Structure formats: C-alpha cells, structure tokens
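The complex is shown incomplete by one protein chain, all other protein chains being positioned as in the whole.
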Amino acid sequence: MNEIPLTHILFLSTALFFIGMYGLFTRRNLITMLMSIELMLNSVNINFVAFNKYLFPDKLDGLFFSLFIITIAAAEAAVAIAIIINLYRSHQSIDVDDATEMKF
Amino acid sequence: MNLSLLILLPLLTALLILLSKQLAQIRVIGLVGSLAQLGAAGWLLKLYMDQRAAGNTATYLFETNTSWFKALNINYHIGIDGIALAMILLTSLIVVAGILVSWTMEKLSKEYFFLLVLLSMGAYGFFISLDLFTLFFFLEVAVIPKFLLIGIWGSGKKENSAMKLALMLMAGSALVFVGLMGIYYNTNTFDMVEIGKMGISLGVQKFFFPFLFLGFGIFAALFPFHTWVPDGHASAPTAASMFLAGISMKLGGYGCLRMAALMPDAAHSYSWIIILLATIAIIYGAFATMMQTDLKYINAYSSISHCGFVILGIGMLNKTSINGAVIQMVSHGLMTALFFAAIGMIYSRTHTRMVAQLGGLLKVMPFISTVFVIAGLCSLGLPGFSGFVAEMTVFMGSWQNPDGVYRAATVISAASIVVTAVYILRATGKTIMGPISDEHALLSDATWNEKLAAGLLIIGILIIGLAPFLINQLIMPSTDFLMINIDKAITLK
Amino acid sequence: MSNYLYILWIPLLPLATFVVLGLFGRKYFAKSAGIISTASLLTSTILSFVAAKQYFFVDGKVNGIYQKIIALKYTWLEFSPNVSIDMGVIVDPISVMMLIVVTSVSLMVHVFSLGYMKGEERFATYYAFLSLFTFSMLGLILSVNIFQVYMFWELVGASSFLLIGYYFNKPSAVAASKKAFIVTRFADLGFLIGIMIMGFYGGTLDIGLLIQKLTSVQSPEFLSITSASFLGASMLTWGLTLIFMGGAGKSAMFPLHIWLPDAMEGPTPVSALIHAATMVVAGVYLVARLFPIFSMDEAALTIVTYVGAFSALLAAIIACTQTDIKRVLAYSTMSQIGYMMFALGISKNGGEAGLGYMASMFHLFTHAFFKSLLFLGAGAVIHMVHSNEMKDMGGLRKLMPITHAAFLIACLAIAGIPPFAGFFSKEEILTAAFHENKLIYGVALFTAALTSFYMFRLYFNIFWSKDAAAKAHSAGHDHAHDHGEGSWTMKLPLIILAACAVGVGFIPFSQFITSDGAALETHIDMIFSIAPVSLSIIAILLSASFYKNQNTKSDKAVALFGGFYRAAYKKFYVDELYLFITKKIVFPLIGQPIAWADRNIVDGSILLLANTTAKISTAIKGLQSGKVQNYALYFFGGVIALSVLFIYIWK
Partner (left out) sequence: MSSNIFILLRQELLLSLLIFILLFIKIGKERSNESILNLINGLLLINLAAGLFGMTEGGIFNGMFNTNAFIVLEKNILNLAMLLISMQSYAWLKNHKQLAEFYLLLFTSLLGMFFMISSGNLLMFYLGLEMSTIPLAAAANFDLAKRKSSEAAMKLILSSAFSSGILLMGISFLYGTTGTLSFDVLTAYISNNPMQLFAFILLVSGFAFKISAVPFHLWTADVYEGAPVAVTAFLSVVSKAAVLFTFTTILYKVFTPIASVWYGVLVVLSIATILIGNLFALRQDNFKRFLAFSSIAQVGFILIGISGSSQAGSASLVYFVLIYVFSNLAAFGVVSVVSALAGKENISDFKGFYKTNPFLSWVLTIALFSLAGVPPTAGFFGKLFLMMAGAAKDNYGLIIFASLNMVVSFYYYLKVVKAIFMDENEAPIQKLNVPGITKLAMYICMAGIIITGLASLVYDYIYSLSIGI
C-alpha cells in the first residue's frame, strides 16, 4: 500500500495551526480561545510526530517532545481554566471583551 | 600632590553635610570644605609654578594613571596643565562665593549644600581628568544637581526651566558620547594623551568632531543651542546661577577646547562654521540682552554673548585667540558669578528683578550697587578688569587671521562691545541710579557673608585685570603644547 | 640721559588717593577727603613742574633736538612675541606739556571744589572719582604703547561717566552720563579696530617702533600696510581714520559731538576739568602723538582737517544761540578743539611746514587755562544763582567782582585779543592755515569772529544786561543776602587761572614743542594780525550793542535769521537724528526681532520637538488596546514582518 507523503501531513498541521490562530483571534469566549490554542499546540504535535516518522525514524526525539507538549498543554489548560473561573467570579462573564480595563 | 584630593575634599564635605543636623552646622561645614578646596587649589598653583620653574616641561603635571575598567581599557587618568589649573582655581573661588551667598538658605538646607558640593566635585573631576571616559563621567555628574537645584529651590517657572536645562545638557552629553564611541573604536583607548600622540585618522575626525564639539557646545551655550541658558539661569537660586554660569558653562568651553586640540584637522576644516556660530552668538546674544527687562535674563543673555567669545577664540585656532578663550572663560566665570551674586542680593531685598521696578539703589545699598557696577564695567570690558584682558586677547588673536571672513567676524564681534555698553549702562542707570521708589527706601546693605563673597570674586577679577601677565604665565606654556598639534594640522593643509 | 622714573609718581599719587578714598572715604574721610586728594595732587603738580624744568631746560635737548625718552616700559600683556601691551612712561615735549596742563588745571579744580562741593553727601566719592580721572588722564598722556593709550582712554571715559552721573538720582544726569559713555564707546570701537590694523601690519603696538616702521618708506611693514587695501583705501588710511574716529569721539568732533553739551549735567568743576581742559583734548593729543604716521597719509590728514574745521564752525554757530551758559561754553570748547584739529590736519611733519602742529599744541595749552577759567567762573556764577539759564542772570558784576574780572580776561583771551594768551596761539593757527589752505583760513577767521561774538554775548548777559535788583526779583530771591562770591578756595583758582590766561601766551612755545623736536623760529606778524583782531573787536562791539543793556536788537537779529536760527538753536537736529537711529531703528528693527526670534523661533523649535514627541505618543496609544486578541494579532504581525524582512529583503 502506498503511504501518505509528508507534505500532506504538514499541510494538515499548518491548516490546523492557522485554524487555531483564527479561532484565537475571532472568538470572544475565553474557553473557546483556549481550545483554539490547544489546536495550535496539537498541530505542532503532528509536526513533530510526522518529522520523526518520515525523516528521522532512528531516534525518538520528536515523539517525546510531543508527549511533553501534551502534558504541558494539559497543565496550561488547568491553570488557564482556573484563572478564567476566577475572572468569571470578578467580571461575571468570560467574554474577552469584558476584560479590557487596562489599556493605553 | 595627588589630584584626587580635589575630588575627595568635596566628597568628604558632602558626606559631613549629610551627617550634620541644622543649618548653622551645615553651612559652616560647607564653608570650611570650600575653603579647604580653595586652599588646595592655591597650593596646587604654587606647586605647579614651582615645577614649571624647575624646568619641568611635561604637558601634564601631577599625573596619576590607574586602570579602572581593565577589560575596556578605561583608565582613571588624571593630571593638569595650566588651562585646567586656571579652571580649577576659578571653580574653587566660585564655590566659596556660592556657599557664602547661600548662607541663610533655610529651605532644605542640607540637600541644598549637598548638591552644591556635589556639583563642584563634578567640575573638579572634569577638569583634572585626562581620560575621556572619566571626563564624560564627571560631565554628567555635574548635570543632575543642577536639575534639582533649579527645580527645588528655584523661582518662576522653575520646573520647566530645570527640565529644559537637564534635557538639553543631556542631549549634549549624548552627542559627546557618540563622539567618544567613535574615538574609542578607532583608537581603542579613551586616554587623551595617547590619542594626542597617535592622532586620529582624518575621516574619523571629520565625522565625529561635530558630535563632540556640538555636544560640548550645548554646555557652552553655542548658538542655536543656548535656549537653556536664559530660563535656567533666571529660575535658578543665586548660588546655582553662579555655579551654572561660572562653572558648568565652562565645562563646555573647556571640552570644546580639548576636542579642538584632539582633532585639529577637523577643527581646522570646520573652523568657519564654528566662527560663524560664535559670531552670531556674540552679536545676537548682545542684542537680545538689550531687550531684556529682568536682571537675571539680562545677565543670562549676556553670558551667551560672552561665551561666544570663548568659542570664537577656539575657532580661530591660533595661540593668542586660544589664550584669549581661556582667559575669557575664567574672566566670564568670575564676572557672571559676581553679577548673579549682586542680582541675588538685590532680589533678596527688593523681591523683584524687574529693571522697571527698581531704581536708585545706590542710595540705600551702596556696597551692593558698587558690586553691581563693577560687575557691569567688567562685563563691558573696562580696562583694569578681567573682561578687557580676555576680550582684547581674543580680538588680537582672531585679527591675526588675515582671511576676509574671519576679519568680518572679528569686527562684528568687536562691535558687540558697544551693544554691551548699551545694555549694561541701561541696566545700571535704571536700577542703581535714578530716583528710588519709596518701598525700597529703607532696605539694608549687604551682610558680612555677602561682602566676603563679592570681595573674593572682585579680587579675582582685579588680579586678572591688573596683572594679566600672571595668568598668561600660567596658561601660555600649556597653550603652546596645544598649538603643537594644531599648527601641524594647519600647516598640513 | 638722567632718570625720569619719578614721573611714575605723578599718576600713581592720584591713583593711591582714589583707592584710599574709594575704599574708606565714606567712612573715615567724609570731611577730610578734599584736603587729602588736593594735597596729593599738589605733590604731583610740583613733580610735573620739576620734570618740565628738567626736561626742557636741563637735559631733554640733545644737540638741538628734544628727545623722546622712554623712562619706563614693562610688558603687561603679551599677545604674541612682538605684539604686546606695555605699560610705560614716555617723556617728550608734548607729554611733559600735557603733564603741566592736566596737573595744574586739575589742581585748580580740586581747590575750587573744596568750596563748590562743600556739604555734598558723597564728598569723598567725588574726590575719589576726581582722582581716578586725573590718574587715567595722566596715564593716557604718558603712554608708550598705543594699546596703553586705549586702556587709559577707556578709563578716562569711565571716570567721566562716573563724574557726569555724580548726581545719580537726577535722571537727566544719568541719561547724560550714559550718552557720553556710549557715544565715546562707539568711537572707541573704531579706535580699537584701528589699533588692530596698526598692530597687525606694523607688527608691534609700541608707538615708538610703530612710528619708526611706518615712516620709513622702504620698510616691509610700510609696504604691506599701504599695498593692502579695502574698499579702495589703503589699510594705512583705514587704520589712521579709525584711530582718528576714536579721537573725534573723545574730542567731540562732528558728528560724534552730541554727548558733550549733555555732559554739562555733571558738577561744574568737573566740566571745567574734563570737558574743557583735559579729556576733550585727548583726541588732539592722540593725533599729535601719532602725527608722524598721520603725516605719511594725505587722505587721513585731509579728513582730520575738514572734520576739525567743520566742527569749529558748526559749534560756533550753535553757541551763538544757546541760553544755558554751560552749553555755550561746551560748544565753544568744541569749536576751539576743532581749531586744534584742523591745525594738525594742515600741518606737515617737521620744519617750517610743521607750524600747524606747534600751533595746535600751543592752542591746546592756552585754551586749557582760559577755558577752565571760564568754566570755573561759570561755576561760581551758577553757585550763586542756582541756575544755568542766562535769563536768571544779569548785572552780577557788582555782586561778584573777582569772578567778573576773571571771566572778562578769559573772554578776551578766547576772543584772541592781544596780549591775552589766546591771541598768540590763534595767530599761529591762522598763519599756518593761511599758508596751507585758504578755504580753511576763511572758515577759521569767520569762526574767530563768531567766537568773540558769542563769548561776549555770554559775558554781557551774565554780568551786565538788567541790573541786579530787578534781576533779584525775577529770580525770586535776593543774591545780596546770598552767600556772596563764595569762599577763598573758590576765588583763588580764578585768580591764578586768570593770571595764566594773561601770561602763558608769552611763553616762546615754538622753542619747546614742535613736530620734530627742533626749535622753530616764529614771529607774530602785526600786519597779518590786523584782520582777525579787528574782526574780533567788531564782533565784540556788536554783541555789546545787542546785550550790554536790555534792548530788542537781538530779537530783530533772530527774526532776521529766522529758520536758520531755529535750526541752530535746535543744534541742527543731530541729536534727533541719533535718537531716530537708536529708538526707531536699532531697538525696534534689530533688538526686538532678535529677542522675539529667540523666544519663539529658536526656543520654539526646541519646544516643538518636545511637543511633537508628546503628540506622537498620544497618537499611537491605540496600539495598547487592552484586547488580548489584538495583542496576539500584533504578535503574529510581528512574526510576519520579521520573516518578510529577513527571509526575502535582507540577504
């Protein structure tokens, strides 16, 4: 069976990356923004795994890196959500536009 | 004698002032300290003269050279020649006078005296340092005290003046810094003596001399970067004005002189610009002064005009004119300090500096009025006072330059002495002479400290004015050393 | 050659007096100041007479020529190896002659002031200033170095400033002093530049050397200074003219004369000293001092001549119209100095042709005495009448006989009636003029006539005219009950000076003072003298008929001249011209624009810089929108920008 070329996968990851970025830029809901960031991180994961599989199969750096990214993403998400909850307490909303007190 | 003493004495004084309690104590310490500085300067003069008499022909005497930042080849290299020594004497004299006139400074006296002493320390350091980095260091040390002195103890729109002064001077030192970088990366040293020996390539000189000269020029009220002078002087408290005009404007002139000696080729090829600016400053300052109505503004603007002579003398790049420039620096320092002292005394009594509101003060305060008149006569260059010697030397020097433009510059500058006479006599006629207004009719004359301060400065003025050969004897050998490089550059053209 | 060093004491004594009185006068010598300074001045006077005797009669003459002797020379300020200001003492005929003049007149004034200034609050200060002036004047006379001349020149100006402004709370006095100083300062600017030209081309500032170098036609200095030219005139002409400008300033030559009449605001004795006998002749002295060089340059001499002559005439005309007695005297001074000037101008260096030089010096000498006498006399009058105006005077001859006599003598002297001093000197001048330049001779003659007219106009108005009693009423108080003619200290000088005014004419002046130091044979030619003397007498009679008794002839004369009279009365509007130039041109058209520009353009541009920075910073504050999404957007934008910049553009 012929296998999928690397470029396809890279295209996918890039697309995912920019979808995530788009989400971050456009969505007003903090949780959704967080999710889009996760999206970006995952696209990076795909990159790593793909590079490792296609280009440097003899070592496992890429795989490990993606594992770490997943872990840290989780931690990040935890803290982020905690913060968002606290923000909700103080602002009564998790809309990003309500949290623009400090500017200029 | 170790020159570091000149830095340590003020430092010690400053620390003692910080430790001391109330005004009585502070001012005594300040006075003793400044007198010690004066003594040290005088002693230094004696030693210097002995050395020269003993046939010591080194360019700089009492040199000490210790590495400071070894990695960057920055050295604490100090030493003096006649010019520096003249400046040091000037500084020490003015410091004493300044301390004396601010004898009754009640408001935050500790900080006030502390800053005064700090400022003087910067000046001393500047004049003795032979390493450009150290020079720059002390140059900036002297800036911030001015800002605080004007801003805190000043009068009128003091904050703005202080800010303007600080920023313009800082801009000046920024330019100087750029120039220093240029020199440093083309000679790999900050040591003026070494640089003087090895010389700087022409291209580098041409590119960086403007930065240095302009930078120091701002300090020396070079047209058109003089606008900090009127406001700064007018807003500053008496002693600060004295220090400003008497000392810190000299930092600029001295710097310009050193730079011209360090980069003679560039100085020579730019000299016409320098002379042009100087001439403008002289005549323009004089006319601007004629229109002022506030005594301090009058003196400030006249300072612009008089410092123009310094720049002119330097720009003319010959021995006589440079001698003149140096003498003019000293003379102007003393004279302006005296003038500001007198104005301060008048202001502290009448609470106005407006010429229109004053008059006939000679009746109630003969001493102060006499001081005022003496300062005025010195400023309009009357023989017997230092101003005459300085200006004539500059004129004779610049006249030696047969080129038409230079001649024109000389004549125009010389014409300024008439304008000077006009504004000085107007000021004198309106404030000192004429009928006195009733609310001033019962004012008191100078107190002992004021008399002492004025007396000191007048003595200085008279020494130069009556026996100019003395100061000539002091500075001429050093100007000869300066001229060696410059002449080389000029003849090379 | 014996030692003349003691001459140094002649100026130094007054200096010492000045220092002592200046520092401690108002405290310790408030009363005794007058005596002290008079005593010290008496000493210098005696010394100068001693010097004169020694020089003229003992050892000044070496094989028939009076030598220039440098008694002392000390390098005071060195500019460059050869060019330096030297302080020194020169002894030669004119300097010694001036010594005599200055010290003796000054002494007279000192004595006179003892009475005149009695009870003044700043008595000590007055004498301090007087001594300062005497010192500066003497220093000027003895200068060996042209820059030394300039220095004392300035000092003289300053001390005259102080003396004119002595009544410092009188605005008019202050204004006058300022005017005097500034006008002369302006002239001195020319002097200074002249000196610089001389010093540059002559390569020295020492007068002796300068003369030596610039009078030998082959010397490189002479060639360089004559070859170098500017605006068509050679540098020599420029230098000399500019130096003369300085002289004209001090000597109140047209057009720099405007300060002199106002200077009469000062105390009258001061006017007698400064504005009659000494300072105002400094200009003449300067030209005489440099005469050998002047004689090398025809153009410069011509300028001297015509300026002198014109001033003489102009001043004489104005003097006829003034009513303030001191102003009349001032203008007559100006006119007489004009005489001296053109006498120099028409002279040549040495020999018979040098008559003008000798005449001018002679006139200077005689004029000093009778003019100071006139001023002191006027002083005495004013002291009594408390007014300068002719209309407040008249018929005073009974009340003050001595003054009257002295004044009459002086008038006769200045009018050039034999055998009074003025006659001799004037004759010499006229003779010289007659030989050299007929036009000038004519002017001189006419001026002489005018002189005697206005002098006697003055004399009659003061001492004759209406009788004293009537006068007393009009003046509102009675002179009879006034303090008479003043103390002996005021009379004595009058008597002495009157004696001089009669006597000094008989001195065989030409034996001592000539342009080349060799004696010159002169004789008074009676035939020649008829014209001027008779003219003067006619003029005197005319003025007698006008003013001896009150009548309307004078008014008729005024009506006859009409506009010309008014113009003359208004001093030909020269003052107004100056006022126009300063008030309407210099201040509003130069001063104010510059002051304005400094605040608004030079300073403004710097403020503008600051303000623009602030504006920009407010303009861009939107970047920091507070929206975290925009932050991310900018972040990404930054990434893109960097990538574009460094992957595609950089390389």
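Letters A, B and C mark the chains in the order given here, with residues in each chain numbered from 1 onward.
One rule holds in what follows: a residue touches a chain if its C-beta (ideal position, glycine included) is under 8 Å from a C-beta of that chain, and two chains touch if they have at least 3 such contacts.
Model, not experiment: these values are computed from the prediction.
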{"item": "Chains shown that the absent chain touches, full complex", "value": "A, B, C"}
{"item": "Selected residue (touches chain absent from view) among B:M49, B:L167, B:V193 or B:I463", "value": "B:L167"}
{"item": "Where the missing chain touches chain B, by residue", "value": "67-72, 74, 137-138, 140-141, 143-144, 147-148, 151-152, 158-159, 162-163, 166-167, 170-171, 174-175, 177-178, 181-182, 184-185"}
{"item": "Sites on chain C contacted by the missing partner chain, in the whole complex", "value": "610, 613-614, 616-618, 620-621, 623-624, 626, 628, 630-632, 634-639, 641-643, 645-647, 650"}
{"item": "Positions on chain A where the hidden chain makes contact", "value": "17, 20, 24, 30, 33-34, 37, 40-41, 43-44, 47-48, 51, 55-56, 59, 61-62, 64-65, 68-69, 72, 75-76, 79-80, 82-84, 86-87, 89-91, 96, 99-104"}
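As a working rule, only the chains that are shown with their structure count from here on.
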{"item": "Touch-based graph of the chains, sorted into line, ring, star, complete or other", "value": "line"}
{"item": "Chain pair, most C-beta pairs within the contact cut-off", "value": "B-C"}
{"item": "CA centroid of chain B to CA centroid of chain C, Å", "value": "37"}
{"item": "Between chain B and chain A, distance of the C-alpha-averaged centres to the nearest whole Å", "value": "66"}
{"item": "Contacts with 2+ other chains: residues of chain A", "value": "none"}
{"item": "Chain C, residues touching no fewer than two other chains", "value": "none"}
{"item": "Chain C contact footprint on chain A (complex, rising order)", "value": "21, 24-26, 33, 96-97, 99-104"}
{"item": "Residues of chain C defined as touching chain A within the complex", "value": "621-622, 624-629, 632-633, 636"}
{"item": "Complex contacts: residues of chain B adjacent to chain C", "value": "164, 167-168, 223-224, 226-227, 230, 284, 287-288, 290-292, 319-320, 360, 362-363, 366, 377, 380, 382-384, 388-389, 392-393, 395-397, 399-400, 402, 410-411, 414-415, 417-418, 421-422, 425-426, 429, 432-436, 468-469, 472, 476"}
